[in-house]
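First up is the structure itself, then whatever we jot down about it.
Moving on to subunit A:
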Amino acid sequence: LSEPETVSGPPDEPECFVPWSADTKFFKFPTKDGPYRIALANGYIANTWRIQMIQTAKAYAAQSDVTAKLKEFKVVSTGEDVPAQISAINNFIDSGYDAVIVNAQNPTAFTPVIKRAKQAGVVLVAFDNTLDTEDAINVNVDQKGLGVLWGKWLDTHLPDGGKILEVRGVPGTSVDTDRHNGIHETLDASGKKWEVVEVLGKWDDPTAQKATADAIAVHKKFDGITAQGGDTGVVQAMIDAKHAFVPFGGETENGFRKFCAKYASEGLKCSSAGTGPAQVAVAIKTAIAALEGKVVPQSVKLPLAVVEDPDFKENQDYYPDQSDNFFVGNSFPTCGINFTAQEIMGQTKENE
Partner candidate 1 sequence: MTGDWRYRLARNRGTLLAFGIFLAMFTIYVLNHPAGFTANVVQTATNKGVLLAFVAMAQALVVITAGIDLSVGMIFILTNCLASWIVVGTPLQTALGVAGVLAAGLACGALNGAIVIYGRLQPIVATIATGAIYFGIALWLRPYPGGSVNEGLADALTGKLFGIVPASLAVLAGAVLIVWAPFSRSVLGRAAYAAGSAEPAGYMSGIPIRPAKFMAYALGGLLASIGGLFLTFFTYTGEAAFASGNAYTLFSIAAVVLGGVSLYGGTGSGVGAIFGALAFRTIGDLLFVFDLDPLWQPLFQGVVLLVAVSLGAFGLLRVRSRLEWFR
Partner candidate 2 sequence: MAADMGDARPPLLRMEGISKRFGGVRALEEAELTVRAGRIHAVLGENGAGKSTLIKILAGVISPDEGRMLLDGGEVSFASPAEANRAGIVCIFQELSLIPDLSVADNIALFDPPRRFGLIDRRAQRRIAEEALARAGAPDIHPMALVKDLPLSRRQMVEIAKSLARQPRILILDEATSALTAADVAKVFSVLKRLRSEGLALLYISHRMHEIAELADECTVFRNGRNVASYPAGTKTDNEVVELMIGREYKHVFPPKPVSPPAARPVLECRNLSWSERLRDISFSVRQGEVVGLGGLDGQGQRELLLALFGVLRGCGGKVLVNGKPVALSSPGQAKADGIGMALIPEDRKTEGLMLPMSVRENLSFASLDRVSRHGLIDRAAEDRQIEEMVRLLAIRAGSLDMPVGGLSGGNQQKVVIAKWLMRAPRIILLNDPTRGIDVGTKQEIYQLLRRLADAGAAILFYSTDYDELIGCCDRVLVLYDGMIKRELVGKEITEHALIATALNISGEQAA
């Protein structure tokens, strides 16, 4: 069988395939001849992030150097149901695909399917919502690091500590937990006096906005805010409630960055960092590299796309003409991946 060899680094393109940590393993799969059949097993689809991700995947697969290596690139979205996604992967394995890329609905549920992929010699690459396993490749964003970044941002801008509003994501997900822990560990480590009010925003603008509005109505004043998603809604709630602008650690929504640029002078000092949907391209790249027999880390650490006040630049860090829901972190220069907003969202339009 064609199980990967575990080798010691360095990886093939060290500036792109950065290992997660010092003790990350490296895989060397038996070389397969191209062109390859690669599948993307997506779960949920009905939000801008996922749609943008799929558009990016198609755009990347359509790039000439990538197309040359692909015989087939198939995408299936199975919705929120984990078993459906598992079945899709099983089907891809049974149908002889060379690699399957997955944005997993659940990090722990794929153990049986990872086993099957391994037996069948199929390269499995997870990204965004990765898998808790050492048997498949993960393309990871440092979620906890993101929390740390936001915590540090608040720490530096609030010398005396203070009252923080933390707008959390979807409870029970590892992303939410990791980010939350990052923020709190950083704040606690600062030794200052913090009071953190947590509300649930569920990574959704209206929900976050409502929760923020309620929190402001009850608590009147916050000294700093951090939100994991739905940040545009959070700022909107501040504006509606005439809450003074305060330092803010948040995600990479275009709308949020528009606000950050506009109100920076009035005190909305932002750190905007996150996990752009373009990471799917890195995942595809990793899968191809693995199939080509190159050495890749079991866990690839993606760079964070960070922009902080006062560096928000029009049409580079944010796009005034694009949708608020658009996610801005679309370039991974170290991997040679650079998409403009137009390339991604306009892709189908040109094709039609």
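A quick word on the picks: all candidates are chains of the complex that A comes from, given by their letters.
Everything that follows uses one rule, which is that a residue touches a chain if its C-beta (ideal position, glycine included) is under 8 Å from a C-beta of that chain, and two chains touch if they have at least 3 such contacts; residues count from 1.
As the structure is a computational prediction, the values presented were derived from the model and not from experiment.
Interface record for this complex: partner of subunit A among candidates 1 or 2 is 1, by the touch criterion. Touching candidate 1 in their complex are the following residues of subunit A: 40, 42, 44-46, 51, 54-55, 58, 74-84, 86-88, 90-91, 94-96, 105-112, 132, 170-174, 177, 348.
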